[in-house]
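The other protein chains are all here in position, but one chain of the complex has been omitted.
Our next item is subunit A:
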């Protein structure tokens, strides 16, 4: 307990000291927004919940700060790519094909004479959108199915467990080549749909196991002894105590979905030109990598950094949420 009030004092003092401590101010603000924060009115200060403990851990973790800043930047450029670019990613000039870095075009030009810098920035939108939406879809669908199966057990549970085994047996890239090659729509939705289709069993298994662990706790029995219904037990008692592993795995999976989108686009079954995606650019740049390596390196580097940032974030979140590591 003694650490918590000091901590906040520090943050508040930081804000008082002047505008230079912007980060401190935003931290104090976010702390207030943690689920149980504002309820703390007791004489001993704010209560510590698992979430506020985790947040305290995260704020001190350099891995979280670095990956968080990278992700914030990525989200920013996917929402407003024109804020840091001055051209259209589709404005290409074949005369400048494969040219290197020059004023106004820091990353040079690719094989079609398009500006690599502009295309790399615009490619972030696809990656972030696919990653976030696929993770949301997988997370919601997988944890709902797995959670319900774990909670109710019985025949549906066995059926679902066998079904997840079947889906685990499908090779991701081969499955993508087969399934997505028949899709004609050139949007991110078929790609996201494919990821949800193949991704849900992973989350479903984790949610199922986590719910089964949580439902054996006496507080769940206590709630049913009070006459609480299934929905109350699931939402109030099981879900809050079972969600942490799902969040961790989903965060790490987000990075792999971004990589998978690039892989599928590279193979020509994900997004296709004129869509802008790192995978498309990597694919287009690979034949002439010896003449114009910059056209390959910039989108590949952006992809690697993005995937790494999400995986690092997932790692940091796991460390913070796992009480055994504390």
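Keep in mind that, in the parts below, contacts are C-beta pairs under 8 Å (C-beta built on N, C-alpha and C of every residue); 3 or more make two chains touch, one makes a residue touch a chain; residues count from 1.
The definition used in the following text is that contacts and distances are computed from a predicted model.
Here one chain is missing from view; checked against "Glycosyl hydrolases family 28", "Cytochrome b6", "Formate dehydrogenase FDH3 subunit beta" or "Dipeptide ABC transporter ATP-binding protein", UniProt names that protein "Dipeptide ABC transporter ATP-binding protein".
The chain that is not drawn here is touched, among residues A:229, A:287 or A:301, by A:229. For the options A:68, A:175 or A:240, the residue in contact with the chain missing from this view is A:240.
Residues 1, 36, 39-44, 47-50, 217-219, 221-229, 232, 236-237, 240-241 are the ones on subunit A that touch the missing chain.
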